[in-house]
Structures are given as C-alpha cells and as structure tokens.
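Can you read through this structure? Questions will come right after.
All protein chains but one are shown in place.
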Amino acid sequence: MQFSLLILGSPYSSQSVGTAHRFAEATLESGHSLYRIFFYHDGVYCGNQLSCPPQDEPNIPAQWSALAAQHDIDLVVCIASALKRGVIDSDEAERYEQSAANLAANFSISGLGQLIDANIHSDRVITFGP
Amino acid sequence: MAPKRTLIVCRKPPYGNALAREALDVALTAAVFEQPLAMLFIGDGVWQLLDQQDSAGIKQKNHSKVISAFPLYELTELYIDADAMQQRQLSHDHFVVAVKPLAADELGDFIARFDTVLSF
Amino acid sequence: MTLHIVNKSPDQTQCLKDCLRVFRPGDGLLLIEDAVYGALVNSPYAALLQNRPLVYALIADIEARGLSAMDTGSIKRINDKQFVDLTVQHSPVQSWY
Partner (left out) sequence: MSLIINGNSIGTDKEGFLTDLDDWSEQVAIMLAQQENIQLTELHWEIINLLRRFYQNYQLSPAMRPLVKFIAQELAPEKARSIYLLKLFPGSPAKLASKIAGLPRPDNCL
C-alpha cells in the first residue's frame, strides 16, 4: 500500500513526531511505500536544519532527511506554516529578502496542494496530531 | 483515479490554537483543486461557526469571515454535531453558514463513509 | 470500519470521550503516547475501554512509561508493525488529539 503522513507536532516538544518516524520505518519494513510526508502547523520545525540537539538525543531533522534519502520519500513542509515560523529555503529567502535559509536537506517547501495531491495518490493518509 | 471522499473534522475552538484556522486552509485548498470534501464540526469545534466574531482586539484574522466564504468556494457539505450544539445551547441562527446537524448515533456511520479523515 | 487513534491521556483532553461517542461496533481503537494510561485496568476510564473488542495499545509507549507489569486487561498490546497492519485493515483512519 501507498501511505502518506501528515505531521503536526513540534519536534522536541511533542512525542508525535517520534511516533510518526517509527511508523514510517515500520511501513517500509512491512513492504509498503511512503508517497509523501507533509509537515504542517508546528510540524514544519522538523525541516529546520539548524536544530542542534545534544549528542545523546536524536537529530530529528537529520533523521527525516536520512529516511527520505534512503527511500526516496518526498518531504514537504507547508509554505504557509513554514514561512511564518521562520523555516525557509534559499528561493524563499531571496523572495523575502532574508539573509539566510535553513531548510534541511531533502525537504522541499511547497503549498497545501501537496497535501491534497498526497491524499489523491495514497491509499492511506495518517495524521500524527501534536 | 477515482476521487477520494475526504472529511475534515474540526474539533478545536477558533483562535486559541492555529489548528482551527489551518483546517480551513486545507478545505479552501481542496476546493481550489476541485476535490470533493465535507467538513464536520464536533465538540468545541462548533464554536468556529459563530457569527459576530470580532478578532481585531486579539490581532488575529477573523475565523468566521473565512467560513462565510465557503459557499463561494463551493464548500457546502458542512455538518455539525447536534449534541455539541445542544450542550452549548446554540441554534442555527448563531451560525455564519448553513450546516446540517448529525445526531450522536449518526456520527460514526457518517465518518465511515469517507476514504480519508483529516482531523484538526 | 474506522480506526481511531488516540494520543492523549483521558484526563488531559476530551478526545477519548469524543472518539467513543462516534465509535461503532467493529471499529478499531488504538491508544498511543499518553493515551496508553487509559489502557490500565486501574484507570478511572477502564469501564469505557475494557472488554470492548478491537482496542489496542502500543507496547513501546507502555514500556516507556513504566506500565509493562501493570494489568491492561482485555486491551491488546501491539508493536509498530502491527500498528501499520491496523491502518491497512481499516479505512478511514481518524486521529484524535
């Protein structure tokens, strides 16, 4: 089956981000595929590559990046949620004349249409609430 | 591909948490992409529908104004938890759009008719 | 049949109560994260959840919270892969938080 995930929780604040990550790994281990992981609401902080956790805690943005690279999964942070929370890629940084960008590798920044598209193309969309 | 029947469930009151508003944005986007969509307001989510909201004082965008645009986006499949309405002593006159009431014993069957449930 | 996923403890939010209002015979209910406290037989909410078929709780969350040795009665403890299986077997899947 093809899955997409909707992630709403903030990394390091809500366990739900970790639950979603374990769920993502378990879907792949069970032979399913992940079409897209859509980060919305505070979930967009998962795309902040400037996260600097202590060495004995997971680097959550890096974990998602690695999972995406390994399994070719589309990681999308919602542009409307992300920009106002200061998660921004270089294109948007230029558009809004910001001095830096911080979107983690293998994430892209895009609109809510990508969530609608994920729903169309997936057998299941599972929400991980904050 | 067959269109998927999608339900957005709104359980949060407006303003206290951005999720209430973000659910509306998902609905507006689905409408722009011409995807069939219904919305169900349950529990405290029914407070979202009140007219007379004036959010200028808290410097937030007005939730009810966005909901009042729903007919222009052809978002007309709007349902409400009749029990939650009754508990809060609300009537349809209080609401900014027309919503169809669902009794407690109808809610479960109603939800099960959809392929995807996005809950906010 | 719908799968309901609840992630908050019953004392924390209305979500378990709201979920059970729409729950139908044949639906599945999965308790994750803080919701697993509701799985205990000694929980004040046991009457709502015990002896219903198709109620599950995530093992990792039970273990993390030091509840492994406590009685979860009729509630089935499942792992992450079984969580995935539940979402395959049910449609739609609704999260309550």
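Per-chain numbering from 1; labels A, B and C assigned in written order.
Following the convention adopted for this analysis, a contact is a pair of C-beta atoms (placed from the backbone, for glycine too) under 8 Å apart; a residue touches a chain by one contact, two chains touch by 3 or more.
Being a predicted model, the structure only gives us computed values, none of them experimental.
Q: Taking the complete complex into account, tell me which visible chains touch the one left out.
A: A, B
Q: Hey, which of B:Asp25, B:Asp44 or B:Asp115 is the one touching the hidden chain?
A: Of the candidates B:Asp25, B:Asp44 or B:Asp115, B:Asp25 is in touch with the missing chain.
Q: For subunit B, which residues reach the chain that was dropped from this view?
A: 25, 28-29, 31-33, 61-62, 65-66, 68-69, 72-74
Q: Kindly note down the residues of subunit A that lie in touch with the hidden chain.
A: Counting over the whole complex, subunit A touches the hidden chain at residues 79-80, 94-97, 110-114.
The rule we apply is simple: only the chains that are shown with their structure count from here on.
Q: What residues in subunit B touch two or more of the other chains?
A: Correct list: 116, 119.
Q: Going through subunit C residue by residue, note those that touch at least 2 other chains and give them in order.
A: 91, 93-97
Q: In the complex of these two chains, what residues of subunit B are touching subunit C?
A: It comes out as residues 7, 9, 11, 42-44, 83, 104, 107-109, 111-112, 114-117, 119.
Q: Where on subunit B is subunit A touching in the complex?
A: Per the touch definition, subunit B meets subunit A at residues 1, 3-4, 6, 18-19, 22, 25-26, 29-30, 32-33, 35, 116, 118-119.
Q: Name, in rising order, each residue of subunit C that touches subunit B in their complex.
A: It comes out as residues 1-2, 14-15, 18, 21-24, 27, 91-97.
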